[in-house]
Structures are given as C-alpha cells and as structure tokens.
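Omission of a single protein chain aside, the complex is shown with its protein chains in their original locations.
== subunit A ==
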Amino acid sequence: MRDVYIIGTGIHPWMGFSEQVFADFAAVAVDGALKDADIEWQKIQAIMAGIFIYGGNAGHLSGQYLESIFGETGIPVVNVYNACATGSASIRMAYNSIAAGETDTALAFGADVSPKGFLTAKSDNAVQDRDVIRWKMGGLPNPIYWALECRKRMEKYDTTEEDLALVKVLMSEYGSKNAHARFKKTYSLEEVLNSVYVCDPLRLYEICPVSTGAAAVIVTADKELIAKADNPVKINATTMGSAMYGDPTIRISALSCPSVAEAPMLSESYSASRQAYEKAGIGPEDIDLLELPDNSSWHYLVYLETCGFCGEGEADKMLRDGLTKIGGKLPVNPSGGFSSHGEALSAQALWQVIECSNQLRGRCGERQVEGAKVAMAQTYGLMGNSGTTILSV
C-alpha cells in the first residue's frame, strides 16, 4: 500500500435551506479544492461522490452531475450513501483506490441541501422501512433518540444540565471564529440553560439542526503533486464501522434495543475508531485534536468514551476540567462542531476531515490548535454507520 496525502480541500460554507441547485454548491467546494491543490481538473482520475438523497435522480448520481459541470473525462465515478457517514465512505474509497495503485489522484465530495424542517421518512412501506413506523406510530423525531440515551446517562453517571449546556458554550465560542460555520452567535451558560426544552433533558441549543453545505477533498499518491502542495496532510487511516450485536444504544429509526449490553454503546463508532487505531498504529493518547459528531450535547460526551479518550462516565470531568478546550490536553471540535454547522448529510464527514486538515496545515487563525501534528475525525450515521479518519503532518 502506498502513502496517500490530502493536497487540496474546499468548502461551501454551511447555511440554511436553499433553492439553489445542489451541484452548484458541490462545484464551489470542488473549485476550492482544485485551487488549493493547484491542479487541473483533468488530473482527477476517480470521483467518489456522496449522494444527495433528497435530490432524486440527480442527487443519487451526484458524481455524474458534478463531472458534467467540470467536463466529462471517462474516469470511474462511484456514488455512495452511508447516511451521515457518507463522506467517510467517499474518502475511504478514494484512499483505497489510491493506496492499492488503481489511481493516483482522486476526488471525494459531498453536497447536501437539507429539506426544511425535519428529515422524515423517505418511503411509505412500513414493512421494509421502520422510518415509516417511527414517524406514523411512534411520534419519534431524531432528537428523541438522543434524549432517551441522555436521560439514561444522567441516571447512571453524574452528568448535569450544566454539562450539557457547557458543550454549547464552547462550541459557540469556536463556531463564532469559523467562516464556514452557519451559526456564529456566542452563548453564555445562562442563555443555554434558559433556552426551551425540545425533548427534556435536551434544550434547543443542545441539538443541531439540518443545514446545507458542500465539501471536497483531493487525495493523491502522485509524488510531484505532493511535492508542490502547500503542507500536504498524510492519511494514516480512514475506516468504516457498522454496529455490533448486543449494542444497547437505541438507534435512530429503530423502535427497540437490547436491554442487556453485549457490545459497547455506539458500537459502529467503537468499531470504526478501533480499526483506525490499529491500521494507523496511532492511539487516542497520540491525537492532538478531535472532531466528533456533536449532534447533541450527549454525543459530545459519549463519543469521548466510545472512542477511548476516557473511561465510561468520565467525559463530563474532561469537559469540566477544560481538557477538551483549545489549549487543553485534547481540543475537541475547534471548528465549532455540528452545533455551529448543523448536518448536511453527505458533506459533513468531509467537512470534519477538512477542519482536521486545516488545523494540521496551521490555517485556522483564532481557533488554531498550536502545534497540532495528529488529528482525528469521527462520524456517526443512521442505523449503525460510522467512519474514522486519522491524519498527520
């Protein structure tokens, strides 16, 4: 296997609902990545595209639509969907194609225009699609799943409402310094604690909304392109994990879960992160900064434990002690996280990788993690989907 590097990245800033064409957002991100890598479009030898599920035929074949914008060259184009971990799948495929020697330079991208309001069922077939049951019979929007787990956590450990609010305070501080973030207002602890409950114990500012955005990453093993790139970033590992039997987490879209744990919580992310540690020969103790999926304040806490940065029930203390702040032992989400961006399904995992890459390239200005050499991006997707990417300079 060859060493594979990120040489160019691009982002269309995150924002709310838009009437614009999704492929135009993708083109902005891809243009940015090409300019950053300082290469011509014709150098791209494969496209691994995250699909846009609400975009019909165009969205499901997003790679082809993008290629037609930049000029069709006959290269392999693969369209992939792994829910919120879609971007992890696309960069993993790009990495594998290059590491195996199939191609030298590949593009991974995702662009998503989230519908107004909630992400609801996409079929009307209750036998095949549990999403139909949970919406028609269960009264179960996504944050309910997180609230049910959060309540269990608060009962089991000493997680407090202040801990949940403190996550938002930190995320809003970092998001306010990120040009790509959608939400740039900073919040005090009191403001978060005074916001309305969406689903008790989670409040409005402690869950992330759906957003619109696009992200693109160019990866290569071409020595000439690496040599001329501005601070190329090595991909030490990029993995995908799925859930394990006996995982006690109530998974989004499910109506039930095991009551006796035989696997770790969020086992898809446990699995993805452990694969990455093994492949990279890098462990949690070696990571200088972490981008984790803070879909809610509960996720921020539990992901530190799932990925092995502390023991079970210890994340609250890490947070309270300031270890997860920029300047702390393990800066978490210097980007401002999902809390400041919102979810743009097929693009968000790539945006996390780009934040890590920008940190390692020293490009993050006021929210720069000084001296960062190793970074990790961790995703979380519907129904047992997860990806981990470890990067270094």
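What we mean here is this: a residue touches a chain if its C-beta (ideal position, glycine included) is under 8 Å from a C-beta of that chain, and two chains touch if they have at least 3 such contacts; residues count from 1.
To be clear about the criterion, contacts and distances are computed from a predicted model.
Going by its UniProt record, the hidden chain of the complex is named "ChsH2 C-terminal OB-fold domain-containing protein" among "ChsH2 C-terminal OB-fold domain-containing protein", "Succinate dehydrogenase flavoprotein subunit", "Branched-chain amino acid ABC transporter permease" or "Amidohydrolase". Residue A:T120 is the one among A:T73, A:T120, A:T160 or A:N194 that touches the chain not shown.
Within the set A:E149, A:D163 or A:D222, the residue that contacts the chain not displayed is A:E149. Taking the complete complex into account, A:P201 is the one of A:G110, A:G175, A:P201 or A:G387 that touches the chain left out.
Of the listed positions A:V21, A:I75, A:A99 or A:C257, the one in contact with the omitted chain in the full complex is A:C257.
Seen from subunit A, the chain kept out of the figure touches residues 117-118, 120-121, 126-128, 130, 132-141, 144, 147-152, 155, 196-202, 245-246, 250, 254-260.
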